[in-house]
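With one protein chain withheld, the remaining protein chains of the complex are depicted in position.
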Amino acid sequence: MSSRIGAAQKGLYNLTVMWTFFHKLGSPPWLYGIAGAIVRWLLPLTILALLVGAAWGLLFTSPDFRQGNSYRIIYIHVPSAVVALAGYYVMAIAGAVSLIWRMKMADVAMKAAAPVGAALTFIALFTGALWGKPTWGTWWEWDARITSMLILLFLYLGVVALYEAFDNKEAAGRACAILSLVGMVNIPIIYKSVDWWYSLHQPASIKFSGESAIDSSMLYPLLLMIGAFYALFTCCLLMNMRAELLQRESRTAWVRRLVKPDGPR
Amino acid sequence: MYFDSVQAALSMDGHGSFVWVAYFVTLLIISAVLLLPGLRRRRLLRQVATELARQESGYATREGPR
Partner (left out) sequence: MHPVRKQRLILVLFLVLFSSVAAGLVTYALRGNINLFFPPAEVAAGGAPVGQSIRVGGMVLEDSVQRNQDSLEVTFVLTDYEAQVPVVYAGILPDLFGEGQGAVAAGKLDENGVLQATEVLAKHDENYMPPEVAEALEKSGYDKKGQTR
């Protein structure tokens, strides 16, 4: 009986912790501080993982039995594409939260995710072109996978541009959230494009169920790079959010104290 | 290490230019997305600092708030 009361108390305690966490998420100085603390240890790890993964893939793995050394582009092409897609979910979900709950921090997160996602999508397209030339024999083909990925780049750039186009930033946030939610239909299309239609692009090599179609000696550096790109996205997202918070809150007391700790309140 | 020499690693049996350009451009873009937010944040902090300094000197010369 006493254990049941204990469990109930614990549940109540957890609920309180969660509530304070969500409450704090809405507090700009807390978010600014915690984001800075996370970046301070995550960023060096990210850079280390990127360097190790790139050197591993470039210099230490064996070449592919058919493609030779050109396949080494996989170690940046696949991670950037995977995280560009995942980043879109972050942006669209943040947009939905800011639409429904009018949470300012979600709007900050949505705006911060767009340029990072655009950069990653561009990397995926650019490295894909460089990989396509020696293997397929063409830089670019209007294939379903490549075209839907180009649409993803335009969606990311569209959110960046739309935000700048509005003078009223609240309206800008709402318009961007709607654009990113509508654009969300593109994500499953990108994933499934190689299965639904005849395309030049090959299907995915890493499978969640069953054996992957890539040898384990090549899979491990690839997984490391995918992890590193996720961490890279997180770092860039948090750093962009910090800059955005400063800009929006530049007239508040906490930013003034940040600049001049002993200044007037 | 898979390659025997620096030359072999650079040429990669003729695919070197594709692979190295891909990695180099990726490095440039990653450096940009990592550096730009920090620069923007520092610029904003400086702006707030100048604003504060201007207000303070304004208080000092005019003796009291406007």
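Chains here go by letter, A and B, matching the order in which they are written, and residues are numbered from 1 within each.
Just so it is clear, a contact is a pair of C-beta atoms (placed from the backbone, for glycine too) under 8 Å apart; a residue touches a chain by one contact, two chains touch by 3 or more.
Predicted, not measured: the structure shown is a model, and the values here were computed from it.
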| item | value |
| --- | --- |
| For the chain not depicted, the shown chains it touches | A |
| Omitted-chain contact residue, chosen from A:167, A:211 or A:262 | A:211 |
| Given A:47, A:184 or A:223, the one touching the chain that is not displayed | A:184 |
| Contacting the left-out chain in the complete assembly, out of A:160, A:175, A:200 or A:223 | A:200 |
| Chain not shown, touching residues in chain A | 61-67, 71, 74, 96, 99-101, 134-138, 141-144, 178, 181-182, 184-186, 189, 196-200, 202-205, 210-211, 213-215, 217-218 |
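The criterion applied here is as follows: only the chains that are shown with their structure count from here on.
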| item | value |
| --- | --- |
| Chain A and chain B: spacing of chain centres that average the CA atoms, whole Å | 19 |
| Complex interface listing, chain B residues touching chain A | 1-3, 9, 12-13, 15-16, 18-19, 21-23, 25-26, 29-30, 32-34, 37-38, 40-41, 44-45, 47-49, 51-52 |
| Residues of chain A that touch chain B when the two form their complex | 43, 50, 54, 58-63, 68-70, 72-73, 76-77, 80, 115-116, 119, 122-123, 126-127, 130-131, 133-134, 232, 235-236, 239-240, 242-243, 246-247, 250, 255-256, 258-260, 263 |
